[in-house]
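Of the protein chains in this complex, one is absent; all others appear in place.
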Amino acid sequence: MSEAYIPDARPGAITADVADPILKRGPGRIWWICLVVSLALTGLMVVSLVVLVTGGIGIWGINTSNVWGFALVHYVWWIGIGNAGTLISAMLLLTRQHWRTSINRFAEAMTLFAACIAGLFPIFHLGRPWLFYWLVPYPNTLGLVPQWRSPLVWDFFAIASYILFSLMFWYTGAIPDFATMRDRAKGKIAQIAYGILALGWRGSARHWKIWQSYYGAMAAMGVPLVVSVHSVVGMDYAAGIAPGWNVSIYPPYFVVGAMFSGFAVVVVLAAIFRRALNAAHMITDRHFDVMGKILLTGSLIMTVSYATEWFYAWYSGEHAEQRVVADQLWGDFWPIYWAMLLGNCIFPQLYWIPKMRTNLTATILIAIGINFGMWFERVVITVIPPARGFLPSQWSFYWPTFWDWSLFLGTLGFFTLLFTLFLRVIPAISAHEMKEHLGEEKRT
Amino acid sequence: MSRKLLLVFTEVAPMVAAVRSLRGEGVTGLDAHTPWRVPEIENALEPDGPGVRRAMLIGGALAASATFAFQAWSAVWFYPLDIGGRPLFSWPAFGFATFEMAILGAAVTGFVTMIRRCGLPRLNHPFFATAETEAATDDTLYLSVPEAAAPDRLRLSKLSGLQGIVEVDG
Partner (left out) sequence: MPPMSAPPDLRTGTEGVDRRGALKLFAAGAAALATGCRPQEQMLPYVDMPESGASSDAAFFATALPLAGAARGVLVESHQGKPTKVHGNPDHPASLGGTDVFAEAELLALFDPSRSTSPIAGQAPVTWSAAAQRLRAAAGPGTALLTGPVASPTLARQIGALLDEVPGLRWFTERPAQPALEVQAGPGAMDRMQLWPDWDRTDVVVTLGADPLGPGPGQVALTRGWSRSRRNRRSAARLFAFEPVPTLTGTKADYRMAVRPEDLPGIAEALRAALDGGSDVPAPVARAAEALSAAPGRAVVLPGPDLPIETQALIDEINRTLDAPLARLAPAWRWPSLAQEDAGALTDAIASGEVERLVVLGANPAYTLGEAFEEAARDIEILHFGERRDETAAMAALHGPLHHPLEDWSDLRALDGSAALVQPLIEPLHETRSAHEVVEMLRGRTGTGPRALVQETWRAEWGEDFDARWHEALSRGVIEGFPVGTVSPDWPADTAVSETPDGAFAHVRQLSTSVLSGEYAPNGWLQECPAPLTKQVWGNAASFAPVDAERLGIEEGDTVVLRGGGTFARLPAVILSGQAEGTVGTTLGYGRKAAGAIGSGVGMNTAPLGPRVDVERVDGGAELIRTQREFGQHDRDLLRSVTDAEAGLESEHHQPASFYRERDHDSPSWGMVIDTDVCSGCNACMIACQSENNVPVVGPEEVARGRHMHWIRIDTYDLPGEDRRGFQPVPCMHCEKAPCEPACPVAASVHDEQGLNAQVYNRCVGTRFCQANCPYQVRRFNFFDYSDSQAYADLGADLLQAMRNPDVSVRGRGVMEKCTYCVQRIEAANHAASREDRPIADGEVVTACQSACPAEAITFGDVTDPESAVSRAKENPRHYALLEHLGTRPRTTYLARVAPGAEEDEGA
């Protein structure tokens, strides 16, 4: 691993690497295929939502005992992915990990897109989604305000804050690059559009000082915000009384899980971008090596969390709690639970082997495995406890229907669509930060 | 209308040296335009403290206290309801929205302050009048010196690493 994190290049070459794929080169065949496929799947999402709103959420497989099903599975899954971008960007900035400049822009975009998609689920899973704004404290003739003790209200504030925050953080980081695009663009439309986005950025020393002051403070706030957002998501369950949900480990365990799944997606996206942007010198094997180590750490923490749940169940002496864990491990639900353990705990152990971290194929397969594992984890969390509640008379199971699956596939397509467009519009790598750190490694 | 001279550099170190030497000669009103952040120049130019973080602190604190106060007021006085036998003043539960709004309030205040202190948005700056400054976001560093305060061209041309001089309206 003699490679550096930061390419040994002139600043002008970085500008060209980042801007030219958008401004000079055509989209290419693969891009068009991605666009068409993702547009089709986005169409499926729209159809699913229209059918959902006109037909009612009864089209899903949820029932009297299993009230949430895929809607919350995918909410948590997407918001988990959405947490990683800001967390990675902010935490690595604070700890001065300069290799972040290769990944932070698209990781933040991933956050933004995933968080927005995640935000769809809590709204559309409502029985009466057109009344979602009742969760907002707004002046109304009924004189009613939200019920502040509800984790869903906390959740609403957390998600709304998080999306707005992420948007500002990401945009602030991208302003200097928009200025670069403005100055490099040849077309009138591109010049005007990037000109507006750049807000007149001139890169003056004063601008940089103010920008840095804000950007650094945002990074410092981003970390506790991300922790709070996913803690609140964990509270959606942990504040509940159902066996398997009422566990105090949920908030931290959700935060780590989110970071874990988000990093895994970043690994996959990094590999794709490296290929798509021809950017092996900017997204290097060393990046994958260090991200592999982080995923390994995440996997170990997840494993400890699962073990803690088993211990809690045993130590609580609560029959219902023990039954949930027993059914997960070797009862009716073992295939889901073991799929989760396989993806989250067992496969990532391969990252102990250095070659596995730098071998792109292996690292991507493991990262995809983690995303499957984390998806199964959300199924385990959302679907099993209500299927094994306090009263055995109400035990039942949730089977997703066509519309459950179609909405999930549709959101995957929508995410792909947003990224496909992102690649053609916005500099996917933070050029100004990369230029700042050029040659740094040689100097130190 | 005052004119400005833009001293063109392609490396950071000579530009920092130029700033130091010009400041040593008592030249004021210097500014720099760089495609990336150069902390050394910021330090050398010593612009005012930005004040962004103070604004963020105030904005965050205001948002937090307003959110907490609104929750407490609405739950205890405005529309008291017996919710699962919990106390009306359920302060731990009020903490979540308070925290989120503190962060959001700080972020929004900071963003607005940043934009305003930078004098943005400003899409028609004289700096943009010439195509030669387009490289200011690519790979070229500019040191701007007010023409009135600038030493003569000969002196300037002796600055090491200087690649050229551009005149713009300022």
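Per-chain residue numbering starts at 1, and chain names A and B are given in the order in which the chains are listed.
The working rule: a residue touches a chain if its C-beta (ideal position, glycine included) is under 8 Å from a C-beta of that chain, and two chains touch if they have at least 3 such contacts.
Note that the structure is a prediction, hence the values are computed from the model and not measured.
Considering the full assembly, A:393 is the residue among A:141, A:361 or A:393 that touches the omitted chain.
Interface note for the absent chain: among A:152, A:346 or A:409, the touching residue is A:152. Within the set A:15, A:42 or A:66, the residue that contacts the chain not displayed is A:66.
Touch with the chain omitted from the figure is made, among A:223, A:242, A:294 or A:425, by A:242. Residue-level contact of chain A with the missing chain is found at 55-58, 61-68, 125-129, 131-132, 134-135, 144, 146-147, 149-153, 156, 236, 239-242, 319-320, 323, 386, 389-399. Residue positions on chain B in contact with the hidden chain: 81-87, 93, in rising order.
Just so it is clear, only the chains that are shown with their structure count from here on.
With centres defined as mean CA coordinates, chain B is found 29 Å away from chain A.
Residues of chain B that touch chain A in their complex: 31-38, 41-42, 45, 47, 50, 52-53, 56, 70-71, 74-75, 78-79, 81, 83-84, 86, 90, 93-94, 96-97, 99-101, 103-104, 106-108, 110-111, 113-115, 117-125, 127-128, 134-139. On the chain A side of its complex with chain B, the touching residues are 10-12, 15, 137, 143-145, 147-149, 153-154, 157-158, 160-162, 164-165, 168-169, 172, 176, 179-180, 182-184, 195-196, 199-214, 217-218, 221, 224-225, 228-229, 232, 235, 432-433, 435-436.
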